[in-house]
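With one protein chain withheld, the remaining protein chains of the complex are depicted in position.
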């Protein structure tokens, strides 16, 4: 018996007194029905519901239809639409400069799995605090529908062209690389998506969300394994996932039917109701096995595939001061003349 | 009871009538004792023993001490020391131009796991016929000893500097990406190495060999997890591996104690004598599990971690003609005038 | 429309207030729609119908950097004298996009005609235009009930409408529809119907009140209607392209996409398998790395890209220069810097491509100005690359590459492939072991090479981007470095002699005025020259460089004129900078004048005419 979703109570204003429209962006210029717009809507909802201050958010992206979307949500946040495939490095630089930023990166499957896979690998390895969204449609939308590296083997374009290379599974890669929050979801499953996004907001580390986001123009035909229909017909959530904010947790009783609760860094919880698989997302072996099985059998398993709340973040590794580097004063940045004298003396 | 190694009978000339010195290169300019030189020696031996025609070989590399080594073996083969991190693309172009080439790529951990990881991923995904050797020392030798992305977490340089980031396991990555021949070995274990190299020569597809190759100048100190001593003390072969050439197989009986034999594309065999682990390298799940365990426990498990002889290569995917593209005649390359007329007519 | 013939046939100067004269075969039609709405087929049908009427035409698509829903303008220019460069003023507007209709209408010159969806009520906006309203959606409903199809067919209705208003030969329209939809019979039928409905609507409801009309001519005999990227692809196929690698990027994608189409059809070996490999690489670094190594191993290798891709290829290109590896790179230029305006045209990469990569590098660059030259350079670039053993760039642009041009048919290569100085086994046997990869044997500074796989013990050499001597051995010797670099410099002089020379059109005796322009500026320059000659009696000599490095004749041209306009489709006057850097103080003071057009729109004649007129007033 699914319990009522704690996080989905409709609210007019959030705890900051902001309305959902305070989280909106410019009108989208994407194709009508594009999955990416559906994801933008859930981003708006998640940021609103999680009471994130818009000015604290930095939106980063590469190049592609997906990478355009940061212009279409959170108008009151700084955005940086960079170059193709390099969102990870841009996100890294921004977070290093200002560790208080809530960084959300949006990328596409071409942007991440093709040109950008190297930066993806190293970002995940560093565990930079960042929500990394891949709006995965199996094609390069913006350049008119060529296959990307996440296209399934033997998938066909409308033109009949067949992809003869195996796909790269970004969740599999992320898990292999020791990512700390790895989820797969579907633009057509707003409820799950918003919970995963809120979980990602509460997580301290890299949160990789690989989201099937159909391209209605180039990859939504019958037979496509990245279409809405295919997604709807094949989505198999591995659990029912609720996000329980820190403050609600106090009030909310342990829910009947809940099998597992994992606490996130800000004190909130992810509550899982297991389905047939009885899946435990904190078990890395199980996660690898799950991804392998999904690929072998072409299953579309969605949910929080892997979670590790114990690993240090890149900011920890660097032992950065608490004050954002960008806001340090001249006093803190420029050592006094005596230091110059001292150093100069050592060169005599 | 280990059987005599079929491949290690000392021979003065091989079936081509060539001597080992026909497979030598220029004198090495690496530091005395560098692991990379040990690997070059085994390459010379493997090519000699496998009767490879030197002129058919193309040696490709990136930049680094390791990437210099193609100059130090197989003098009679063309070599291409390209740019940093891009050996995979160079190998791909060369093999596409001439599919008869036996391509061997040599790279370093910096060259592959840092700057080159993107090209590595896509090469493996394509399953280009290539022997891909990573001479892994955990540091950038040529730029004087900075950590690379394969350095173990918490490893320390002689200077005391500690690596605070987790390592990238190239075998783990390769398996995740569906590589078809994945091995880990040690520059200090020539016997295993030569068998793995000969197996790789017989394999049709990408063979990834991640070889611990100590940097005696920058990463061979006590406490290093990439030193000779560490390697010697910690190496745990997962099986005893013999390479049995196609022609020998006819004569050689099934050996006592052999647990598994896998036939390679050219008809030769890899013969495995299992050790405690009872490991089956054709099982992808087991391979992933093994790599995970090795990383968790910091084990140095060597041998053929994964083998898949069923996957099509990149050349198959492209349905390339048998004749090397580089050798096609003008007749084959330039369609006749009638074709031009036909095409031009369609533009009216 | 029976009153049509009543209009005077002769074109004569008329003052503004008088009844407009009949203007035959000289107009620009602009169709304003949103992209993704399927108007492209209609525009092509229209264009082809005019083409088949024998009228010189060109079609330009101004489209946004997105996939659907944003404004797009397709302009067809028909001109009996062959001037089909961009024309700033539109004569016939088809206004189907409510987002831009008002601005589109406001930008028209008096006397222009507007065909539009009647619901937009554009007739209220101006009283100096000719308005032709039509209920497109309603009319489309007559053709089909299917909503999606109806939208598409609305576009074909304006074809019929224009056909009637401009006297386009209906049979040519129908023929163009057949070419467009080829095998798809049902589509042909539906589209014909739509055209007919458009014609009928015009006949029944509209009164021709503008001077523009079209008549059959015979100026396109034998010609083809093609975009530069298709021409490039075709040229590459006939150049024997065997390895083509790429990464999608506008506006270069259609080079390799169309090449793939041609190769699939015409380049299968006797075993039915491909005599080529086309690889969509993971990015531009990989694309150029693959192509470079394929060139190294003996393939005819190419890649195509645009701005950001060129930047990413920078490191590998330097390796190609220094290690002397043949490779052809098409740069279909778009507006930079950075992502810039990816669907707009520019000549903004000349400078950075010419010296691409760190250190002392310089590259052979071809500068095609027409689809014919795209074809020609398509195959010649391989000959040059293999002969010179170096990366060769072909710098086209979005205007040339993606727009549609009528052109003389392409000429089949007039000579066999030049595979350059490659030593085969037999050559090596003959030479008896004296092969030195980087030695200048022939005095032209071009060395010999061998291909990997050559069955000879002396064939192998080692290729590297680090210091090497004539034997390709590693060295840090300063003498060897200087020798090799100096030879490369001499090789560039050899290249200077080998590349296509400039095209010069010079009066006898030379006019005091000259212009230097290149690439897609050519048609606008020719038109401007004609206008200046006819309207202002200004003769302007013209030199069009077709390659870098520049030929000495360019300097002769400059020094034999008093004023030379250098036309650049970029902000920084990049060609001007190259001319100065090359010829330095040998250029007399004050001669070079810089005209820079960098709006992202194709070059137009008026801009040149205005500039030159003003300059000449100043000079007078």
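Some observations on this one:
The letters A, B and C name the chains in turn, as written, and every chain counts its residues from 1.
Quick note on the criterion: contacts are C-beta pairs under 8 Å (C-beta built on N, C-alpha and C of every residue); 3 or more make two chains touch, one makes a residue touch a chain.
What you see is a predicted model; the values in this text were computed from it and never measured.
One chain is not displayed; in the complete assembly it touches the shown chains A, B, C. Considering A:122, A:184 or A:271, the position touching the chain not shown turns out to be A:122 (whole complex).
In the complete complex, the hidden chain is touched by one of C:30, C:361 or C:520, namely C:361.
From the set A:34, A:52 or A:82, the residue in touch with the chain omitted from the display is A:82, counting the whole complex.
Take chain B: the residues that touch the chain left off the picture are 29-32, 63, 65, 68, 83-85, 114-115, 117, 140-144, 146-147, 149, 217. Hidden from this view is one chain, which touches chain C at 64-65, 307-308, 310-312, 314-315, 318-319, 321-323, 335-344, 346, 348-349, 351-353, 355-362, 464-467, 476, 478-479, 481-482, 485-486, 489, 570-572, 574, 576-578, 580-581, 584-592, 598-601.
Mapped onto chain A, the footprint of the missing chain covers residues 26, 53-56, 58, 60, 70-71, 75-83, 86, 88-94, 96-98, 100-101, 118-119, 121-122, 318-328, 330, 332-335, 337, 339-340, 343-344, 347-348.
Basically, only the chains that are shown with their structure count from here on.
For this pair, chain A with chain B, the centres built from the Cα atoms lie 35 Å apart. Centre-to-centre separation between chain A and chain C, using Cα means, comes to 41 Å.
Put simply, the C-alpha centre of chain B and that of chain C have 45 angstrom between them.
For chain B, residues that reach two or more other chains under the stated contact definition are 118-119, 121-122, 318.
Multi-chain contact residues of chain C, defined as those touching 2 or more other chains: 282-283.
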